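Structure first, then comments.
The full complex has more chains than appear here; those shown keep their coordinates.
Order as written gives the chain letters A and B; numbering starts at 1 within each chain.
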């Protein structure tokens, strides 16, 4: 990680010869030159000990649009590379855009269980203003004896809700070989906290073409979190939304310690959107409302909230899920805070709902 | 901590004989009975294995107003004992009230240095709407070779600002023998994070008659924090304001990890006001604004913010202090968030300012 990092953003429609001549000059000066493509730009990522002289030579080559010298360990995720906010669109016309002026709330049950549960949960969250749905089909569980999710059947149930409502869905993928079919059945892939450094999974998810929701590892530093995102951008996927979901601390009065200063700090360091999971972080329904409001106030771009209309019988993490009434209350209280920081709640774009 | 805790709140103006007869009955049933007086109530605090039968006997004694059975380890600080919010008034007419509808911002330099610095800092924070002043005269410092504060001279400089502005001041007290004169020269005693479990200091501060600002220990659980407050209430001082100031976690991108869920959780467990220190927790000026807004959004009753008009030359923690412009910006952005959660910014009650 020594030396400097030079990102050479290439002009669109440069010829292969023009690009190769840039690489030759970099190589001649002892720099590597890896071709990459992210957020509609082609670029060369170089590492070495280049001089300002070299940079001015490269800047003037015909294939070169601009040259960015990045000082830290992050590169493509850094605001040095891209100062303006990245907008990540999920879903088509009825979808959601993270990182722009709208505040996006994703809601739904922790785990997909059956049609009845999904209809009930989705009706209630959409009715209260959620603009995107969540639901786990593949659940990473601490014990091999715990409910591991419905798998493919769960994916199908989730896809039914996607069709019924027209809203985009996000669901977790836990192993590289599942990426392809999870990407087919959903609009956004979630990488969970236990897999933040499952680098092969990151590479596959990055290559899938789907937007990715990257949860922070429960003991990851901000730098490690951004470098995990760097794995995604580095293989060409710029549609990454970060999600703070609580870190491990000595204090166990909450399940994890929600680290909201990390949200503000990440927003400063990276151009990527950052959202907050107040459900898994606190593990307690009565803390979801205050933490949702705090997240909106400190600059988060959205929330992902567990809702279950029959929490006592939930097959997974029911204790922390909000009831429909509690979720409606959160949404009501959230609106003025979102507006107080100069944003608006993303408007519902769901179809009028009919049961599946 | 086994058995039950019974708090017998006594009627005002009960006679000594009436009170003694309550104690006799408690003793006869094997319960201790410690007399205490807090928040304008006299009471007996008992510990034992009392039955509901005993409680109904005691409830009907002439000296007894009500009997509260507290299940957990907190007692006087618990909402079980006192469901409604406690309002803590600091200073006289021009003072501040914590825990009510007004959101209270305390500001000033980390350490008192000299008249010029104090005039400049106080002018700027009062001008932007701070309603209470801070400034350290006795500084607990990790190294014996670091600046330890001006001591008595610092107290005098702070008292001058109190007189000049009419605003109440809070300052830290670090050892029991200093409590008396610090209490004379200030309106509120601060117990710092390193002294949260300095129990002799808590007892002295509790006995001083002054309101106390109790910072959370940097590795204290919420329970330990409330039990530290219990030391204050237990000796008869109900004017306690809690302050979350960041905990130690593995992540050192911020100086400490601000634990805002602890604010919401403490507000649920205790009737005491809770404020937030966004300066010492994050250690970074650019995080003070977002964390201030988040604190207000999640239900904090106020903030305490470091401001220094010449931070580069500050003798203590200058790196984290806001400039006057930065503080003004925080206050501007804070107002709509405070209003979005149904509260108002405490109005300035300062005298028109003249230099000391």
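Following the convention adopted for this analysis, a residue touches a chain if its C-beta (ideal position, glycine included) is under 8 Å from a C-beta of that chain, and two chains touch if they have at least 3 such contacts.
Since we're looking at a predicted model, the values are computed, not measured.
Peer 1: How many subunits, all of the same sequence, make up the entire complex in this structure file, 2 of them being shown?
Peer 2: 4
Basically, only the chains that are shown with their structure count from here on.
Peer 1: For the identical-sequence pair subunit A and subunit B, what's the CA-based rotation angle in degrees, nearest 5?
Peer 2: Value: 180 degrees, nearest 5.
Peer 1: Which stretch or stretches of subunit B touch subunit A in the complex?
Peer 2: My answer: residues 219, 221-223, 247-254, 257-265, 268, 281-282, 286-287, 290-291, 293-299, 333, 336-337, 339-341.
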